[in-house]
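Of the protein chains in this complex, one is absent; all others appear in place.
We call the chains A, B and C, going by the order they appear; numbering starts again at 1 in every chain.
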Amino acid sequence: MRLVVVAALLTIGVGFSLTAGLGLIRMPDVYTRVHSSTLAAVLGAVPVFLALVVGKGPISRYGGESLLACILVLVFAPLSAHALLRATYRGRVPLWSGAKVDQPRDRLRGKDSGADAGDEPDSGAGPEPQARG
Amino acid sequence: MRVVAVATWCYLVWVALSWTATVEFAVAGLLVSLAVGLALSPLGHLPGPWTLLRPRRAAAVLALGTWVLVHSTASSLRLAARIWTPRRPLASGMVIVPTRARTDAELAAVGILTSLVVDSQLVDLARADDELQFHVLQAPAGGAEDARRAINGPVERLLLGALGRREEST
Amino acid sequence: MSQVFLAAALAELVLTVLPLWRLASGPTIGDRIVAVNLVATQSMLAVFLFAAAAGRDIYLGVALWLASFSYLGTMLWARYLERGLL
Partner (left out) sequence: MPVTSPTAVPAPSRRHGAEPVFWAVDYLLLALLLTAAFLVIRLRNLNACVMALSALGLLLTVVFVVLGAPDVAHAEVVVGGVALPTLFLIAIGKARTEVAEPEQTNLEETSQSPARSSTSLRTGGTGAPDLLRHRPHAAVLSLLLLAALVVAMLAIPRGARPLPGMARHAIQVALPQWHLTEVVNEVVYGTRAFDTFGETFLLLAAVLSVVVLTRPREPRSGYVGEDVAGRQEQLEIDPHLRSGPDERQAREAEREEEGLGRGPLTTDAQPFAKPFPERGEEMTVVVRMGVRVVAVLLTTAGCFLVVQGYTPGGGFPAGAVLLGVVLLIYVAHGYHRVAAVVRPAVAETIELLGALAIIVLQSLGLLLRGSFTANWVPLAPARTLRSGGIAQAFSLGEFVVVSSGLVIVVFAVLGATRDWTSDDDSADSAGQDRTAHEGGDES
């Protein structure tokens, strides 16, 4: 019985790891790929930890370390994705061609054309790279 | 107080790591936790684990956890379906949503929890305007309010409940 | 039980091929960082599963650090990309 549960959980975990890997290949741009990386952390890793807890018992080092690793992954994965995407977006990596909306850039562009960059909040911080277009 | 809160968390981590019930481990853990608490408490306040013992907060945290679990799973399944059948439309996009989170802890919790729901990933935040920038796989139709309802509204409602802030009716 | 864990570990390791491909070909730096991250996640799971398969709980600590340091690496990269220096 326990074996069946463990095997099922592991299948789920490995399946979603595969899905995430595949998503990394198939998704069109960085932003969407990051989503599939988070998928690996959420549904790829957590079932595996659960399987370890079920298979080895919760009051063991397997249980303890699984819990800690679970917390680590679930906090760290969104955090690092956020940090990375912020750097990427501010580095002007464009969204892919099929993206529906890009509100921050629209807003920035609207501001540039409307007020003619007069109300740029932070001027004088070096050569200000202007948005294209 | 700050030190005690951090040290208590450390001690819980220590117990989870060692699983050894001897006096020696207990004392060593205590010393290590105190040292780590002293070292890390200058980083800022961390609510101690005992605040979870309050029934109302525990219930609220539980509700929040359940919500995140359910929605995270659901959205993960959606993403997995999208990955396996690439012909499905992908209407990803960057959206800006207003947020009701104000303090550091609220903002961080909202950011992490909404990012765990893999449909939406926090990209940036602008505290001056109380806005969050999300990358979403399904760009919601409608204005910013609709987007908020779809992305971070529920999390914020539950979270502010868990943190004990009164619901401001908007 | 041990067989199942080992098979899963093996599967996780095989799956690192996919992010490695993205690491090789990804057009932007962000792609590559995400790929390394996924390699780390899958390696961590492999170590966990291998520890369970071999019955050695002392291996577990390695897995913990494997994951957390890869995420730290991602944040280092983010800082570097945003600021042009670390």
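One rule holds for everything that comes next: a contact is a pair of C-beta atoms (placed from the backbone, for glycine too) under 8 Å apart; a residue touches a chain by one contact, two chains touch by 3 or more.
These numbers were taken from a predicted model, which means no experiment stands behind them.
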For the full complex, contacts between the hidden chain and the displayed ones involve A, B, C
Please identify, in ascending order, the residues of chain C that touch the omitted chain? 2-3, 6, 9-10, 13-14, 16-17, 20-21, 23-30, 32-33, 35-36, 39-40, 43, 46-47, 50-51, 53-59, 61-66, 68-70, 72-73, 75-86
What chain B residues would touch the chain not displayed? 6, 9-10, 13-14, 17-20, 22, 24-25, 28, 32-33, 35-36, 39-40, 42-44, 46, 96, 104-105, 107-109, 111-112, 122, 124-129, 131, 133
Give me the chain A residues in contact with the hidden chain, please. 57, 59-61, 68, 71-72, 75-76, 78-79, 82-83, 86-94, 104-105, 107-108, 121-122, 125-127, 129-132
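As a convention for this text, only the chains that are shown with their structure count from here on.
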As a quick test, compute the distance in whole Å between the mean CA positions of chain A and chain B. 14
Report the inter-centroid distance (CA atoms only) between chain B and chain C in whole Å. 23
Multi-chain contact residues (two or more partners), chain C: none
Contact residues on chain A for chain B in the complex? 16, 19, 22-23, 26-29, 31-32, 34-36, 38-39, 42-43, 59-61, 63-65, 67-68, 74-75, 77-79, 81-82, 85-86, 89-90, 95-96, 98-105, 107
Where on chain B is chain A touching in the complex? 13, 15-19, 72-73, 76, 79-80, 83-84, 86, 90-96, 111-112, 115-116, 118-119, 121-124, 133, 135, 137, 139
Residues of chain C defined as touching chain A within the complex: 1, 4-5, 7-8, 11-12, 15-19, 21-22, 28-31, 33-35, 37-38, 41-42, 44-45, 48-49, 51-52, 57, 60-61, 63-64, 67-68, 71, 74-75, 77-79, 81-82
